[in-house]
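Removed from the display is one protein chain of the complex; every other protein chain stays in position.
Moving on to chain A:
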């Protein structure tokens, strides 16, 4: 693995302890996690529930701070990157503002940044996530999958240096989810933005990522770090290859809690 200097995201020896009532030493959520993401790389984080994936992502975005260890994004602190709108984020709750239309929700990062709204870019993104015709619709009038597509479009609108996705398709049914994976892959191939994706779905991670980092739970540690060998662009057929199934099986096995006892 390359050194910390060139990495787009560099988490070093990150430990996070949460206070817990009745437990003096608190809960150790993350234990000395080190993780580098190279510029233009797509890394997927897999791990059992409660192993600290979201915590890791939140610390990368500057929403949480490590108890010990360092977090750097492009060599800077997350706060500095956030201040110049360097992050694009899409978390599990889509966080669309119910009083704004699809167009205005996607335009929100421009407004927050105090930048002139680039209507051309917004129209292009709406087309990219296949929501043309829904520009003036409100979130409550969209399906779950459509809302998540708005969420993704909003994450991309300022052309972020780093894209952070926390189970953005977690609430979707399997068919919609696969469809969203295809779209995300297509969008990502066009932009090649450095991306960190948290997911529970092994198939999703294999289909989308250049590298998969598997974590163990309680406390969260990095257990495996494996490259995904499939060439890009990846057609859907990749998911039917024998190699894909082998990797899928071994990852599912690695995720079973008994495997770490």
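Please note the rule applied: a contact is a pair of C-beta atoms (placed from the backbone, for glycine too) under 8 Å apart; a residue touches a chain by one contact, two chains touch by 3 or more; residues count from 1.
Everything below uses one rule, namely that contacts and distances are computed from a predicted model.
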| item | value |
| --- | --- |
| Listed names "Cytochrome c-type protein", "Thiamine pyrophosphate-dependent enzyme", "ABC transporter permease subunit" or "Carbon monoxide dehydrogenase medium chain", with the criterion being the UniProt name of the chain not displayed | "ABC transporter permease subunit" |
| Option from A:20, A:112, A:174 or A:252 whose C-beta touches the chain left out | A:112 |
| Option touching the unshown chain, where A:27, A:95 or A:182 are the choices | A:95 |
| Hidden partner chain, residues of chain A it touches | 58, 61-63, 82-85, 87, 89, 91-99, 108-109, 111-114 |
